[in-house]
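Yeah, one chain of the complex is gone here, protein chain that is, but the others are all in their spots.
Presenting chain A:
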Amino acid sequence: MRRPRLPQLRGLRIRLVLAFTLVAAVTAGTTGALTFREARTGVLQQSQDAVIQQLRTQVGRSAPDLAFPPDEDALARFAADVARSEPSGTWRVLAAYGRLSATSAPGDRFTELTPAVREAVGSSMATVFQRVAVGDRTALVVGMSVTFAQVPVKGVYASGVHVFLTVPQTTERAYVDALVTAAERAAVPALTLAVLLALLAARGVLRPVRALRHATRSIAEGRLDTRLAVDGSDELADLSHTFNETAAALEKSVAELRGMEARARRFAADVSHELRTPLAAMSAVTDVLDEEAARLDPDTATAVRLISEETVKLARLVDDLMEISRFDAGAAVLHLDEIDLAESLRRTLGTRAWTGLVECDLPPPGALRGRVDPRRLDVVVANLVGNALRHGARPVTLRLYDGTEPGGARLAVIEVLDSGTGIPDDVLPHVFERFYKSDAARTRTEGSGLGLAITAENVRVHGGTVRAANRPGGGAVFTVRLPLPAAEVLQEEPW
C-alpha cells in the first residue's frame, strides 16, 4: 500500500525544517534590526558630535573677526568663513542677526532649516540639531548662538548672532546601507545553516521513528523477536524501551499459547500413538470375529460384529488423527511423482467401486500430467467424492481441467459437484474444520469427521487451494486448484 505523495509534505521532516527556518529568520531579523538600530544611532551620533564640535570651534575662531553689530555683508563673510573650514565643501552655513541673515553660498534658500530649530536657537543658548529628510536624502541641521567671550554690558552673553549649518549625511547613509547589506548577507548563510541543522535534527528524530516503524511492521509480520536498539535517554529512547517491553510481553504470550497448543496437539498425537498398538492387535483378529459370528447365537453374533465394525472405524479414526498430527507437526512429506491426473482420478473411483456412481468429465489420457503425491491426491479425491455421495444427492460429477492462475502459472482444477440441497450458509465457512458436524442430530457419520480437514491439509501441502461453495442451480461444489510446477524444477533422480 503506497500512500499518496501529498501527506509526505506534512511529515515530520518538512515541519522541522519549517520551524527551524522560521526561528532562524526571526532571530536573524531581530538581531539584525537591533544591531542595525544601535549601530545607526552610534554612527549618526558620532558624526553629528564631530560636526557640532567642528562648527563650535570654527565659530569660536571666526566670531572675533565679526564686527558688532554685524551688517549683512559681515554676516555673509562670517558664514562663508565658517563654511570654508570644512575642506570637502559640503557645509552650507547661514548666519543671522535679528532680521538680517546671510548664507555661505549666495542665494541659498536654506529650506532644511525648520522654524522649530530657528525658534529653539533663538530662545536658548543651547546648540540645537535636527535631522531633516529632503527628498531621498537626509541632512543634519545644526543651530547655535554666538556668545561673547567676556561678560559684556548688561550681563548678557548672547550676541544675537545665530549660526545654522546644513551638512548632507551621504557618508553616514552609505555606512548605514552597508550595515543593512551586511545584515542581509549574514541572514542567508544563517538560514541555510538553519535548514541544514533542521535536516540533521529531523534525521536524528526520524531515524528512531523509522526504526520503530520497521520494527512494528516486522512484529506484524510475525517476527516477534524483533527488538529496537535503545541509545540515549530521550523520549524516543523511552518509546523504544516501551516497544521492546511490549514486544517481549507479546512474544512471551504467543510462546505460551503456542506451547499450550503444541502440548495439546502432541497429546492428541501421543494418544493416537498409544491407541495404535492395542488397535493393531484388535484389527488383526476382526476377520476372525467376522468369520465366527455366523456360528454364534444371535446376541453374541451381534455383539461380535459390533466390536469388529467399530474396531475398523476406530482404527480409521486413529489413522486420521495420526495423519492430522503429522500435518500439525509439519512432518507431512510429499512424495512427488509425475502422473497422468485423469488416470489417477479414474483409479480413485475404480478402487472404491464408485465408477458407476459418478459422472466423469476428464481430459483424455496423457493430456494432463502433473507432479503430485499420488497417495495424497487419492485421499483428496476420495474424500470429496465420498462426501458428495454421502451428503449430497446424485448425480455426482467429477471434473478435471487445466487452468491458469491470474499470474499465468498452470494449474489443475478438480471439481466435485453434487445435486443435493447444498451446504447451509452458516456451515459453509466451517466445512474444512476438524470434527465439524453440520447437523447436530447426525452426530455420527461414516467418516471420522476429519476427512475434509485432511483433504484441505493435503491440498495445502501441494501449494493448492480447496474451496466449498453452493451452485446457483442447487447442490454443492468443491473446487481444488493444484499448481503444476514447470518441468525445470523436477527433482534430480538419484541414478
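Just so it is clear, a contact is a pair of C-beta atoms (placed from the backbone, for glycine too) under 8 Å apart; a residue touches a chain by one contact, two chains touch by 3 or more; residues count from 1.
Everything below uses one rule, namely that contacts and distances are computed from a predicted model.
Engineer: For the chain that's not shown, choose its UniProt protein name out of "DNA-directed DNA polymerase", "Response regulator transcription factor", "NitT/TauT family transport system permease protein" or "ABC transporter ATP-binding protein".
Structural biologist: Cross-referencing UniProt, the chain left out corresponds to "Response regulator transcription factor".
Engineer: Using the touch definition from the top, which of A:Arg263, A:Arg375 or A:Arg471 touches the missing chain?
Structural biologist: A:Arg375
Engineer: For the chain left out of this view, which of A:Leu212, A:Met322, A:Val413 or A:Val461 touches it?
Structural biologist: Selected residue, touching the omitted chain: A:Met322.
Engineer: Of A:Ile339, A:Val413 or A:Val427, which residue touches the hidden chain?
Structural biologist: A:Ile339
Engineer: In the full complex, which bits of chain A touch the chain not displayed? Write them out.
Structural biologist: 273, 276-288, 291, 312, 315, 318-319, 322-323, 326, 331, 333, 335, 337-339, 343-344, 347-348, 351, 369, 371, 374-375, 377-378, 487, 490, 493-495
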